[in-house]
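With one protein chain withheld, the remaining protein chains of the complex are depicted in position.
Each chain carries a letter (A and B) given by its place in the written order, and its residues are counted from 1.
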Amino acid sequence: MRKMMKKSFAVTLLLAMLIGTLGGCGTTADKTSNAGNSTAADAGNNTADSENATPTTTESATTDTTVTETPVEQETLDTFRFVATEPNTLNMIESTSNLDTYVFYLTSAMLYRSIDGVVTPEVCDTLTVSDDRMTYTYTIKEATYSDGTKITADDFVYYLVKKYLTSENCTYFVGGEDTYNNSLETCEGIYSVDESTFVITMTSPIVTFNGQLEIYPLQKAFVEAKGEALGGTPADLLYSGPYLLTDWVVGSSMTFVKNDSYINADTLFPTQNLTLVVSSDASTTYSMYQNGEVDAIINVNKDLYELIDQADCTYYSADSLWGIEYNTTGFTYTDGDGFVSRGDEVSALMKNLNFRKALSYAINRSAVAAVVDPTSTVADRYVSTSVKGTGDAAYVDEYTLENTAPLEGDAEAAVGYLNAALAELGYSDVSQLPELSFLTFDSASQSMYVETVVSLWKSVLGLENVTINLQPIQSAIMSMVYMNYDIYLQQLSMNPDDMLEQLGFWKTTGGVSDVAGFQASGVPSFMASMHADEAYDTLVTDAYTEFDDAARFSMVQQAEQLLYDSYTFFPAMAGGGYYATKSYVEGYYSTYGENGYGFANLVVYAH
Amino acid sequence: MIKYVAKRLLISLATVWAIATICFFLIRLLPGNPFIVANPLDITNAEKMMEYYGLNDPVWMQYVRFMNSLLHLDFGYSLAHAGRSVNEVIAQYFPVTAQLAIQAMLFGIPTGTLLGILSAYKRGGSVDIFAQLMTILTTAIPAYVLAAILQLVLSVKLGWFPASGWETQKYTILPTLCLSLGMISGHCRGMRTLMLEVGQQDYLKTAKAKGLSEVRIIFFHQIRNALLPMVTNLGLEIAGLLMGSFVIEKIFSVPGLGKYFVNSINELDYTMAMGLVVFQAVVVVAANFVVDILYVLIDPRVKLD
Partner (left out) sequence: MKEKIISEMLDFSPVSEKERDAEQIIRPSVRYWPEVWKRLFRNKLAVLCIVIIGLILLCAIIMPILSPYEFDEVSLFESGLKPSAAHFFGTDASGRDLWTRVWIGARASLLIGFLGALTPFIIGTMIGAIAGWYGGRIDMIIMRVCDIMLCIPSMIYMILILMVMGGSVSSLVVAMAISGWMGSARGFRGRVLQFKNKEFTLAAKTQGASAPRIIFRHILPNILGNIAVGLSGAVPGAIFMEAGMAYIGLGVTPPNISLGQLSTDGITYFMSPTKFHLFLYPSLVISIMIFAFFMFGNALRDALDPRLRDEEYNAKRMRKIKRGQKREARKLGKAAV
């Protein structure tokens, strides 16, 4: 009897488990299909609604574009699907990544918006700049968030204070430093006058600041109401831009639907629905593109570049500068013991200019770049090649550097420098050199670059003392900041709009090479570059207030030359940027950066 | 019985606590700062954030805070992805993992078991050879290669299924298939061996000697006895599946917990990683708990202590 009971109990338990799992399955399946249906239905409703609400305007907008751009009238589609990398967070305050900004570009209104590369006022009505270029007064247009509340001047002020001030730029604004350092809610030099007017005052005129701020409104009340949940889900965002984010399946997709309350909804962003498809696997991305599951790939990396039809690929800009950073300080920072010497031998070796030159000259940079990443170009400068000079030519062509290392490397010269270094340091043979560690990220391109370079050093110079130290990105950057390396493969994002920002990386104080400041405070507040040069600092600082282009460019050129000659940061490669679009996609534009969703005039034709 | 269940429950809870504690300290040992992103200039910001989230406090203080949140079953917000609540992530994406796991199980286990039975029934027959071949192929080829091949054939060449994504039911087929292939071969192999082993047992000979029909012997004696050990393994298998598969989730862009977990550790997202560790620990411990109890109920030889 007891046994029977046991048995029946067992059977019921098993059944319960099964039913539970089955039930779970059922509900989840329903959920997903519901979600799928509801988003589709919502999208459908939305389009229907918008058509009903403003039938004339939508239609005329589409017909306008088709008429002007193609003689034969083609049917357009209202959905655009593209592969892109997911944002880290949509919390505007804590966002640090460009990827987030690309989404804000779609979901938020802007004071000025870059449309196909041209900065145009959007919510900004008028901008008055004082003669001394110190006071900027903005008035804004009538515009609303999608929930109907008005966008006010305070919202822009809040964004500027909360987000725009950084360690690098806060000194330019009156009271900015105080606000940034103490994380204040207000700033003396940034304030609103009334609901539609706000003012920015600067400490000194800056050549890189022209007032055309591409910033977003941020409603304080909303931010405070959401607290930590801000930007976590589509419901935790306040929309004012061309699109509403309706669904975000993390790791899979994001769905956007046109926002009819957007200030320029009638003229810009004609595509009704956008779907951002997340795919981190090159083969998968390629499969989707070939299948027609997606219409475009925002960032064509080297693996995809080899697969996709070259006719579909378009180059837009180099976005990052790769270079080899040598630790010439001779110490490492540790949490326990503070600054620790990297050893007399290592320190002397890395401080030797001839040795660094030998390492640099041994690298065939153009061949390595071609091998590591076919989308990249070889780099020999610290300023982006897309920066315009005084005339039509690029700055880098107008202002050249002298005594640079050949792009193809120079094995003979390298050996010569090495021998000079060995003689200076009293070594008779390379085998006596101390171990050096070459630090980089553990991602494919980085490790490949480092492996290739180390192999070249081995074959050209006979160096066998360099070991590779691969670490996950966060740990690698931490190690780099603490100077726990002898050689580091550095990558810096390049801003083609601001050459001075790039040069600021190597300034001694306030810049990234504030080693002295680090030593004094023990707090890393920078990326420790090894370049310390007063003449360089003066040039870069003065360039910020030099409004004459030719004079400024020549200062930048001199600074570049100083930095180059020190062989502390050896420029090597410019990370390339390609995007791919199917032939039926027109008006696609990538904004600055790795990739950006500049879909202001995007049209998808029926295919 | 009640005493036994209560005791197991207590042990299970203690296990979850121990796992949470060990993992808490292990994860803190990983070097790095969760707020550092690709741009090294943001290090100032990262330091500020460390201070803000209290990550510069002594570890014991952080531990007390963590235990407090554990007691309230609220794991807080992700550090690497501001605004993302850990509880919400689990609530939203565990069903995805579960759906995938259950679909794979519903397809994989019966298919595998059936294949095992058939190949044991006709050893050396065509079914057996097919099953053996499949077992060899799916065990010898790495999962990521298998997934890529399936994607190429079924999606790019034939265009039957979408290559990747998680939208409608159609999207779930490829990852399910991929996940269940390993299961099919595992169960097929296991079932085949068990069937053969059971075939040796004396009670089966007795049944044969009694002159029972072959069908009756196979269904009521052989299969039933062979299935028993498979059932006891099921709990752990389910638990393993419910943790998600990083490889498959990555290749097919499935928003499951497996990918989340690997990423959260790589990103040093302490709160997210801890939340997922504790959640997974609960799933495994619960599965063990159920299996322990089932075992006592099913197998009369196990005595309660």
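In this text, a residue touches a chain if its C-beta (ideal position, glycine included) is under 8 Å from a C-beta of that chain, and two chains touch if they have at least 3 such contacts.
What you see is a predicted model; the values in this text were computed from it and never measured.
Checked against the hidden chain, the listed residues B:29, B:73, B:158 or B:215 yield one contact partner: B:29.
Which of B:114, B:196 or B:227 touches the hidden chain is settled by the complete complex: it is B:196. Across the entire complex, the residue among A:456, A:492 or A:563 in touch with the chain not shown is A:456. Seen across the whole complex, the unshown chain contacts chain A at 282-283, 286-287, 303, 306-307, 364, 367-368, 370-372, 442-444, 447-448, 450-452, 454-456, 458-459, 468-472, 475. In the full complex, chain B makes contact with the omitted chain through residues 11, 15, 18-19, 22-23, 26-27, 29-31, 123-124, 136, 139-145, 148, 152, 156, 193, 196-197, 199-200, 243, 246-247, 261-262, 265-266, 277, 280-281, 284-285, 288.
In the analysis below, only the chains that are shown with their structure count from here on.
Residues 3, 6-7, 9-10, 13-14, 17, 21-22, 24-25, 27-29, 31-33, 36, 88-91, 93-97, 166-168, 183, 226, 228-233, 236, 249-253, 277-281, 283-285, 287-288, 290-291, 293, 472-475, 477-481, 491-493, 505, 512, 523-527 of chain A are the ones touching chain B in the complex. Put simply, chain B touches chain A in their complex at residues 30-45, 47-49, 76-77, 80-85, 88-89, 92-93, 95-96, 98-99, 102-103, 105-106, 148, 151-152, 155-156, 159, 162-169, 172, 231, 238, 249-256, 259-260, 266-268, 290, 293-294, 297-298, 300.
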